[in-house]
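Structure provided below as C-alpha cells; questions to follow.
And then chain A:
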Amino acid sequence: MANGQPNAQPPSGNFIKAVSAVVWKDLQAEFRSRELFSAMLVFSLLIILIFNFALELDVETRRSVTSGVLWATFAFAGTLGLNRSMAIEKDRGCLDGLLLAPVDRSAIYFGKVISNLAFMLIVEIIVLPVYSVLYNINLFQPGLLMVILLGSIGYVGVGTLLSTMSVQTRTRDILLPILLFPVVVPVLLAAVKASNGFLEGLELSEFLLPINLLIAYDIIFIAVAFMVFDNVVEE
Partner candidate 1 sequence: MQSKPVTLTILDVVSIILLGISTYLALVFAPTELVMGDVQRVFYFHIGTAWTALLGFILAAVFSVIYLVKKDLKWDRYQVAAIEVSLIFFFITIVLGSIWARPAWNTWWTWDPRLTTAAVTELIYIAYFMLRQGIDDPDRRARFGAVYALVGGLSAPITFFAIRLFRTIHPVVIGGANAEAEGGFSMTADMRVAFFFALFTFTIIFIDLFWNRIRLGDLQEKVEQLKLKVTM
Partner candidate 2 sequence: MFLQTTTPDTSGYMIAGYVVAFVVMGLYVASMYLRSRNLQQDLTTLEEMDKAASAQAGPAKKKSKSVTKKSVKR
C-alpha cells in the first residue's frame, strides 16, 4: 500500500474500477469454464440428498430442520467455492499479478468478496427451488431471501480473508473449513434462527435479534478484513 503513485483519476473512482475489474475477471473466467459453479451446485444437491437419508426428512421433521439443512449445505458448498476460487488465483500466478497492479490491496479483497458472493448466491438461488420442489416447502419468501443474503455476506466476507491465508500454507486443501467454521459460528447460528423464524411464520419482533446480529457481524468482520487484508497478501 501507500505506493504514493500519482493517480490521474480520483482515488475513489480508481478503487471502484479496480474492484469491478477483479469481479469481471472472475465472472468471465467462471463463465467460460463453469467448473467452480458446477462443482458447488452438484455438491450442494448431494448434501441435501445425504441429509434426506441421515435425518429421515418426513413432514414433521422437515418443518423444524429445514433452515439447519439449508445453512449446513451453504456452509459446506461455500468452503468448496472459496477454496477453489483462491487456489486458482494462486496456481495461475494471478494473485502475484494482481498484487503488482498499482491498486489498493483492499480492492482485491472486495473484488474477491463480490465474485465469491455472486457464486454463492447463484448456487443458493438454484438450490432453493430444488429444495422447495423436493420437500414441498415454499422457500421463496422475501424475508428468508434477505436472511440468506445477509448470512452469505458475513460468511463470504470472513471466508475470503481466511481462504487467502489458507491457500498460502502447506495444508491448503484441508485448512479452510478448520479455520472458517469456528469463526462463522455466530453467522450460522443467527442465520438458522432467523430463517426458522420466517419459515415458521413467527412475528418479526421475535427474531429481530438474530437479524441485527447478522448485520452487526457483517459490518464488523468486513471492516476488520478490510483493515488487515494487506497483511495476508504482502510478499
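The working rule: contacts are C-beta pairs under 8 Å (C-beta built on N, C-alpha and C of every residue); 3 or more make two chains touch, one makes a residue touch a chain; residues count from 1.
How were these picked? Simply put, all candidates are chains of the complex that A comes from, given by their letters.
What you are looking at is a predicted structure, and each value in this text was computed from that prediction instead of being measured.
Among the candidates 1 or 2, the one that touches chain A within this complex is 1.
Chain A meets candidate 1 in the complex at residues 158, 161-162, 165-166, 168-172, 175, 178-179, 182-186, 189-190, 193, 209-210, 213, 216-217, 220-221, 224-225, 228, 231-232, 234.
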